[in-house]
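Only one protein chain is missing from this complex, and each of the others stays in its spot.
Up next, chain A:
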Amino acid sequence: MMLFVFVGVLSRLSFLEAQSKQKTGAQPQSRVQELKTKVEELKKQRDRLRAEIFVHQVTSEILLSCLLLGIHDFFLFILGGYDVIKTNQDKCLCFSLATAYQGDILETYNIEISVSQPLRIIRHNIPPFIPVMTLAEETDMQKNIRRFLDTLSLHLNAFTMRKQQLKLVKEQHLSVEVLETNALCSLLVLMLTEPNTNTALLCSLDYSDHTRGLPTRVTIQCEGTLDLSGSPQWQKNTALLQNTPVHEALQIMRKTGQII
């Protein structure tokens, strides 16, 4: 019984997400708000149901049997909510991995996998700096496709998070200079200015854990005679940058007069 409820909830959710992507411009605000609350409710329901499902090892045999028996919707159940669709090719499935941050749905990535033994990735639109093949090997995709998809989704969501944070920093903090970035958004170097003394501080954020949206290491360096980096206030700021998304941390620092 739970299976069908779950499937129904997920189908409704995907339908709403697809609809929201297609609709352009002129929508009465109340309708948009209605749909947004509906999406939130369904998301909560989905998460509750997910937590109650006992996850088995999803092997290629299970997927193949589902495919042959024609119970495609079963995928949604056992794969924990990824959008799956059968492709025109024989025994091939296309998985959609959506990414979101702070309530906004951002990129959706797709990956086509051939379900016959052995499982094989046919194509995907994931950028090359996210090592899909390495992740497939590390999570033993052949034995458990669910784990592979979960890990991939984690990497993709974290990447989208970091990318979005960088975009917001550039939009919301024009007085902060972005000195260095990279394609994976795992490195960020900013130039901050202290208002009272006009000292420049170099802030390096290292995101070496690619599954997280928060930095693993924050270093603040100060050139010149006045070394503020050691002061208790800036030590607090370092901790703030380590525990809060960078654009929000900069917001707080600006409000309290730490930076321009």
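Quick note on the criterion: contacts are C-beta pairs under 8 Å (C-beta built on N, C-alpha and C of every residue); 3 or more make two chains touch, one makes a residue touch a chain; residues count from 1.
Please note the rule applied: contacts and distances are computed from a predicted model.
Missing chain, UniProt protein name, picked from "Enoyl reductase (ER) domain-containing protein", "Centromere protein N", "Auxin-responsive protein" or "2-epi-5-epi-valiolone synthase-like": "Centromere protein N". Across A:Arg123, A:Lys143, A:Arg212 or A:Lys236, the residue that sits in touch with the chain not pictured is A:Arg123. The hidden chain makes contact, of the residues A:Ser14, A:Thr151 or A:Thr199, with A:Ser14.
The chain omitted from view is touched by exactly one of A:Thr87, A:Gln221 or A:Thr256, namely A:Thr87. By the touch definition given at the top, chain A reaches the unshown chain through residues 14-15, 18, 22, 83, 85-89, 94, 96, 110, 112, 122-129, 131, 180-184, 186-187, 208.
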